[in-house]
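Accompanying notes for the structure given below.
Note that one protein chain of the assembly has been removed; the remaining protein chains are unaltered in position.
Entry: chain A
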């Protein structure tokens, strides 16, 4: 039976009928398989959740210990059966604990990629190419204009700015889960050893990363700095929304920096009032999307959230059958760990 007859989307998300489970549902459901911890994929209140142990830990940090009644940690490569359906989790390389999910039923193999990228990320194992009949891929940056430069290059821009403007407080807007820690680690890899200051919203997840054995170096909450003037010339990481908010008024001579894949587009960067845009993304850029389709080499490509049109067009040009799979609720901007 073709997957289009048993794998469907509704107002809640992607539903596997024979297995009676949702993947990354938006509302509370009986059984949820969660690919990763970003808020637009992982919600609280399900009856049973299946996810990687790291993703469960992230959800507990965000929503509390009782975020779901039954919490099942699934190891990478381990298969779990739901009726006649077999689900196997594989690394996706997106953020700590992120997975893709292979669903096998009635002789078909479907891979739900979740969000993913193909570059090195010290916080998670690399994306695994899983052969399948249907690849359900995201298309957040599904346009050929998106080519993310190497992260070292972008971090060097930040360090260069610190040298040129040593009197300015460099306030980096970065999503609290994934992007924040990736920026910190890239700064450390580039030899930046000074303390890095954090907005309150970034604290809990950085603590979790540390508990899980990821060394982020010295981190200091901004709230513990008595004299904010001493933050001149330092790096502070805050949620992007805090950059232009009242919170930032107490900081000295702020240079607004934004770390996001969207920063490649000037108007978007300008809109966010970024003086220094850093193109740092936890998603595939266009070449990575094409590389993945080629390597996975499925019979069909289903394209979800993002700029579906261009990727479908390109996949068909490459000889694959392609269709759009419209999923509700994936917020492209503030929440999605761009």
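Here, a contact is a pair of C-beta atoms (placed from the backbone, for glycine too) under 8 Å apart; a residue touches a chain by one contact, two chains touch by 3 or more; residues count from 1.
Here is the rule we use: contacts and distances are computed from a predicted model.
> With one chain of the assembly withheld, which option in "DNA ligase (ATP)", "Nucleotide-binding universal stress UspA family protein", "Nitrogenase molybdenum-iron protein NifN" or "Amino acid ABC transporter membrane protein 2, PAAT family" matches that chain's UniProt protein name?
Of the names offered in "DNA ligase (ATP)", "Nucleotide-binding universal stress UspA family protein", "Nitrogenase molybdenum-iron protein NifN" or "Amino acid ABC transporter membrane protein 2, PAAT family", the one UniProt assigns to the missing chain is "DNA ligase (ATP)".
> Consider the whole complex, including the chain that is not shown, and state which of A:74, A:111 or A:143 touches that chain.
Looking across A:74, A:111 or A:143, the contact with the absent chain belongs to A:143.
> For the full complex, which residue in A:274, A:289 or A:322 touches the chain that was left out?
A:274
> Even though one chain is hidden, which residues of chain A still touch it in the full complex?
143-147, 244-246, 248-249, 256, 264-267, 269-271, 273-277, 307, 309-310, 313-314, 317
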